[in-house]
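This is the structure, below, for whatever I ask next.
Apart from one protein chain that is not included, each protein chain of the complex appears where it belongs.
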Amino acid sequence: MSEVLLELNHLEKRFPLEAGLFARYGRFVYAVNDVSIKLHRGESYGLVGESGCGKTTLARLAIQMYKQDGGEILYHGRNSGSLKLSELNRKELFNYRTKVKYVFQDPARSLNPRMTIYKILTAGYRQSPHWPGEQNAREEAAEMMRTVGLNPDDLDRRPSDFSGGQRQRVSIARALIMKPELLICDEVVSALDVSIQSQILNLLLELKEKFKLTMLFIAHDLTVTSYLCDRIGVMYRGRIMEEAAAQDLVQHRFHPYTRLLYDSIPSRMNRDMNLSGFEPFDSTRALKGCPFYHRCGSRTEKCHNRPPMEDLKEDHLTACYHPCQ
Amino acid sequence: MKQFIKALSYKPVALISCIVLILLYLMMIFAEFIAPYDPNTSVADYSFHPPAVSWYSPDLGFGPQVQERTVIKQINWEYVRLKGQNHRVKFFVKGEPYRLWNLIPMKRHLFGLSGTDYPIFLMGSDNLGRDLFSRILYGSRISLTIGFIGVIISMTLAISLGGLAGFYGGKVDWLIMRFSEFFILIPGLYLILFLRSILSRNMTSGQSYMVIVVILSFVGWPGSARLIRGLVHSIKREDFISNAVLEGIPTLKIIFSQIIPQMSSILIVSIALAIPGFIMGETVLSYLGLGIVDPAVSWGSLINREISTLSNLRNFPWFLIPGLFLLITTLAFNFMGDLLRDFLDPWHRDKGGLR
Partner (left out) sequence: MMLKVSNLNVTFPLRRGELQAVRGISFSMKRGDILGIVGESGSGKSVTAQALMRLLPSYTLIEGEIIFEGVNVGQISRKKLPAFRGKQIAMIFQEPGRSFDPLYNMEKTFKETLRLHFPGEKDEQLRTRTLDLMREVQIPQPEDRLGNYPHQFSGGQLQRMMIALALASNPRLLIADEPSTALDVTIQAQIIELLLTLRGKRGMGIIFISHDLDLVSRVADRSLVMYGGLVMEEGEARRIYENPVHPYSRGLLKAMPAFGTHYTRDKLVTIPGTVPNPIHPEPGCPFAPRCPKAQPLCSREIPAVYSRDGHSSRCILTETKGAHKDE
């Protein structure tokens, strides 16, 4: 396999709960529990999971919007050499963030409604030492508009003049204008209409090819992720449950949770599904055993200990003592 | 702008307020020209002269005119009209020389009497025989501008401190908020009185003007700062702000070029609603003798002097006119503020859009 671009090693993140008058201090929401993934250059990695599973937190750790409570993030950029993110100073972090870009879920909220598209595209660029001056930047912005399928004459309009899909194109253009190496897409299609989603998916594929991007694609939808990504990690309660090549995961699902996700896809839904346990999990307790224990049909005593990630097949990791066959 | 005019036409009260305010400010700007006298010109022997312009007399028929009067009782300054001594009010007459805006020397006034020495008192005169109308016009130079300058100062304070508190949160927030609570907890009037009394009382009118503005601003900022802090606090959670942070845009730039513009509509409204507060504040100070003093005039100082005793009010009711100006102005600002709120608030606007 090709070289590693981004390495997340044993990441931990917990958020302190706001303490009320009678509440105890020192309670936490455990969002990410010991997650390790490697992103290879040029691949698209999909993180799938339900709301609250920690996938967004993980992505925001990768861009250092939050600081991790444990673990380490290593970045092996083309020109920058290996960086340890926790040791970067302000300027180095700025440079890192020009190489790694984050696209938010809802373009209606991630674009400043009072700025023109040109200003939005260049706001970050202006801060960079590579700022080419107003004239050239305008040309670059126009070129980028064309690349994402928008009319460059619209540079002076505002986000409210655009539809949801077009706005998402703008936020992708904004992320790409400084030629990043890694693009983190956080549920970029889930706020869009069905007929628009495919346009954005195709655009992402096109851009990935054109700019030789590596992608971290976060979604709750197993179908979309398995279509778009090369490798997939399935997350639950802040842990990776199963990790495999997308094409492999389509055929073999070893973890009971992945099974459940798969069975819940509308086109797979059958009328005698296993409705076991809809007990909500309490993420304020530190995780001891298998996170899926409460909902799992094949749990045993053994599952009170955290199952390790094991290769059940080549390049197919599963964290389960009782994998499905 | 077109939409704004349309919105005005839906609300006649706001339209009238708008016109009234425009008129008041025009009168303020051209005070020297419109006022027949300098505020400190006193016409001897004509103290406590009642408003004297009438519209009809058998001698001259219809039209603005002044009938001469003379004092019959010096004790309570009772005047009687003199028969046959009528003068037409003329426009653009030559009168006291003055400099418009302290620059252009001119002699003509908007209106006055010609061919007689008898004074024209549109709204009566005060104890020294000074024209009340002229004094109101000159007084508006202080009363009508103090609101704007005060709002600018207090809003600058409120935006910077509230913005910082809201954006950084944590300790900065705690410090700034406790600081502002300190100002809120002390009753405003006492703070004003205290601040004013420790400052020297022998100040020129310009100095006392500035002192009043600054004092009022210091009392006024905490409320707005808390409002702004709350807004910043919620806006900073928007994704586009996270995005700006990720793009490495400096914090102050984010606050001022991305967060503050988001709440411009709320700011405009709160500014419009804060102006009357400043006008009233100045009035209160001057009424208590702690604000504008002679020779400068403001509406507050006019109210102070004239209506201090009940007998004065009974005998010379025109001394209430400065209060009327004050009332109209504050009401007009409030109506304008309400209109702006309805106009800029998208939720209100959609409701207004229904036929």
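When the chains are written out, they are named A and B in that same order, and each has its own residue count from 1.
Operating definition for what follows: a residue touches a chain if its C-beta (ideal position, glycine included) is under 8 Å from a C-beta of that chain, and two chains touch if they have at least 3 such contacts.
In this text, all values refer to a predicted model and were calculated from it rather than measured experimentally.
Of the listed positions A:268, A:288 or A:313, the one in contact with the omitted chain in the full complex is A:268.
Among A:201, A:287 or A:309, only A:201 touches the chain that is left out of the view. For the options A:28, A:94 or A:227, the residue in contact with the chain missing from this view is A:227.
For the chain missing from the display, the contacting residue among A:120, A:246 or A:319 is A:246, taking the whole complex into account.
For chain A, the residues in touch with the chain missing from this view are 50-51, 163, 165-166, 193-199, 201-202, 205, 220-224, 226-228, 246-247, 250, 260-269, 271, 273, 275, 278-280.
Keep this in mind: only the chains that are shown with their structure count from here on.
Chain B has its Cα centroid 57 Å from the Cα centroid of chain A.
By the touch criterion given at the top, residues 238-240, 242-250, 258, 261-262 of chain B touch chain A in their complex. On chain A, the positions that touch chain B within their shared complex are 63, 65, 94, 97-98, 102, 104-106, 109-115, 123-124, 127-128, 174.
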